[in-house]
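Of the protein chains in this complex, all but one are displayed in their positions.
On to chain A.
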């Protein structure tokens, strides 16, 4: 049984300096929850990729950081929410090397590999919400705990 406790921490993503703020908050939350250094680095990197997508593709939005309490220990869920044009083809967008903004095309597909859970909800009407979840013990799911 996984539950989130307090209200999420909401951070604006309006300009590129906001990306630094998002990275710092995700890093300090992961540290506080006892994430190992590699696990911290992965979740901060994924957050950086997705926050930049929110800015470049979604026209800005916000990040929501939530602390989770799983059976195997604490976790972190971060959502990136925009009210932009949506992703027309999510499957295509998740392909390595696919880019519409002149990047390397590794942001979305690569971030997915850095975390334990990755969900995209996108439509032209509602915009896009990408949620990543990382756990302090990333291998617990493999052992059947959680």
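Convention: a residue touches a chain if its C-beta (ideal position, glycine included) is under 8 Å from a C-beta of that chain, and two chains touch if they have at least 3 such contacts; residues count from 1.
Just so we're on the same page, contacts and distances are computed from a predicted model.
Peer 1: Could you check which of "2-oxoglutarate ferredoxin oxidoreductase subunit beta", "STAS domain-containing protein", "Iron ABC transporter permease" or "Putative outer membrane starch-binding protein" matches the UniProt name for the chain that's left out?
Peer 2: So the chain that does not appear here would be "STAS domain-containing protein", according to UniProt.
Peer 1: Of the residues in chain A, which ones touch the absent chain?
Peer 2: 16-17, 19-20, 23, 27, 37-38, 40-42, 44-45, 48-49, 52, 96, 103-104, 106-107, 109-111, 113-114
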